[in-house]
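Entry: chain A
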Amino acid sequence: MTILRARNIRKRFGGVVALEQGDLALGAGEVHVLIGSNGCGKSTLCKIIGGSVAPDGGSLELSSEPVRFRTPHAAAAAGIGVFYQELSLIPQLTVAENIFLGREPRTAYGLVDRKRLRSDAETAIRPFGAVVGQGFGPDVLVSDLSADQRQIVEILKVLSENSRIVIFDEATASLDSKQVAVFFDLIRSLKAEDHAIIFISHRMDEVFAIGDRVTVMRNGRTVVSVAIAETTQDEIVAHMVGGAYIAAADRKEAPAPLTGTAVLAARNLVGRKLADVSFSLQRGEILGLGGLHGQGQSDLLRSLFGAESLAGGSVFLDGKPLLLRKPSDAIANGIAYISGDRSRYGVLPIRSIFENLVIGLVSKQRPVGLNYGALVKRIAPVAERLKLKFPSFAAPVSDLSGGNQQKVVIGRWLAVAPAVLLLDDPTKGIDLQTKHDLYVILRELCAEGVSIILYSSEDKELLGNADRILVFNGGRIVRELEGERMGEFELYQAAYAAS
Partner candidate 1 sequence: MTEHAKTAPSNHTSLTQRLRSFDLRRHTYLLSVVFFLILCGINIALQPSFLQPGVMVSNLSTFLPLILVSIGQTYVILASDIDLSVGSIVSLVNVATVSIIEGMGGTGGAIALGLTTGLGLGIAAGLFNGLCVALLRFQPIVTTFATGIIFAGLALWILPQAGKQVPATVWQTYGGSILGVQTVIWVLTLAVIFALVLARTRFHHALLATGGQMQSAFQTGLHVLRVRITAYALSGLFSALAALCLVGETASGDPLLGTGYTLSSISAVVLGGTALSGGIGGFIGSVFGAMILGLIDNVIFFARLPFEYQGLVQGLIVLLALAGGVFVSRR
Partner candidate 2 sequence: MLRRTFLTLSAAALVAATGSVAPTAARAQDTFTIGLSNGWVGSEWRTQMIDEAVAAAEAWADRGVEVEVIVQSADVDVQGQIAHVRNFMNQGVDAIIINPNSPTAFDPIFAQAAQRGVLVIATDAEVSSQDAIYVGIDQKGWAMKSAEWLAETLGGKGSVVAINGVAGHPANQMRVEGYREVFGKHPDIEILNEVNANWDQAQGQQAMRTLLATYPDINGVWVQDGMAAGAWRAINEAGRTDDIAATGEIRVDFLTQWKEKGYNSAASVNPPGVMASALNVAVLKLQGHEFKDDVFGGVYGNAIYLPIPLITNENLDEVYAEVKDKPGYYSVTTVVTPDEAEQYFD
């Protein structure tokens, strides 16, 4: 039974067509996967269904009744709940307050019942209890949570609305596999209660694990809609890229790393989440950091960038000890850091693409006498190399899709030609094509002598691109995988071994 039907939905933002022809038929008790590369219009379609964006045209039917939502409130009232990719949490409020925001339980006098608010939140959290990690609870401020914990709060918030239709826009982007498993259990119980679910994800394995039906979008149009059971991964990918899909950068074809010279070496690093970490990074190498999410990988990268302080140990660059007190120390020594959490550590959203690209250059120079022309000359090749699609350098970076924003962040550092590149889950929430582009660029950089440390929450990405993998658990390196021993099985084994 079709509960929601979207027909020919259109939306423009300024001169950019975000959605040209959005079609969707959602059945009750169905997990409907919406897939497509970034900028294909699936997030816009979800926002229109969720009432936070008004469509330019097309029709929306809920239980065969035409509807038009002017605000998220109206959509929520009609029984539509949305998990937003960029999250809709209030950092200054607690977990409990966020989950029930606007729907707080009330006493007989109409006031917020804080006891029940807390106990309801505890009940809601319970399924995630074992996998949510430390420092999580109803009274914790959301600003103190890690990215995965925030995502869990957003999931709980949407679930607590108990909506007939629930939209999850990249709800698993920061979650580790155990957390995803709990989340999928919750989705299955929703499904069992005849709720309809729209599920957006870039992780193909998840699509097949949870989906009943898949709708593929490309360039603002709905391309095809089929039952999951009747399709294959390759077929879906073919629809997404429209036949132009190139297989992920093949490691075997890549030139061998220029081994022998250690560019960066760390000895016995101790930090907030790091315990006795030692390794060395070779010139032209991609060193992968693996393991479950949140085992100290990001902390190591941020420490090497001087953004998090170390309690002990030493770092050597080209054999010389290096003192890292603040990011500018790292930048001055040719160390760059790129995070997949773009809004927190990456782009300056309201500034122009130009400003975002040159900020790395400018921070290395004196700011007096900036020469616009000279700067454009230096960043234009970078933009070209990244295959960056943009209207003009002067447009605000927030106009770009997530994948292109991430390219801008990377381009910023390419412009200054770093010696060491620290990548902290850089492809989080980026479509396959952009991912592929990025990894090709990384390989080229290595050939030019740049050394890279890569952390990725997607194991396949690590296995496909790293030369070596250090597996983390509880802030320690528990295994080093290399050559023959570097496979999916070994990686999982090492990651789950101690837990």
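Heads up, the rule we're going with is that contacts are C-beta pairs under 8 Å (C-beta built on N, C-alpha and C of every residue); 3 or more make two chains touch, one makes a residue touch a chain; residues count from 1.
How were these picked? Simply put, all candidates are chains of the complex that A comes from, given by their letters.
Quick caveat: nothing in here was measured; it's all calculated off a predicted structure.
This complex pairs chain A in touch with one listed candidate out of 1 or 2: 1. Against candidate 1, in their complex, chain A makes its touches with residues 50, 52, 71-73, 75-77, 82, 84, 87-94, 97, 101-102, 104, 106, 110-112, 114, 130, 134-137, 139-141, 143-144, 157.
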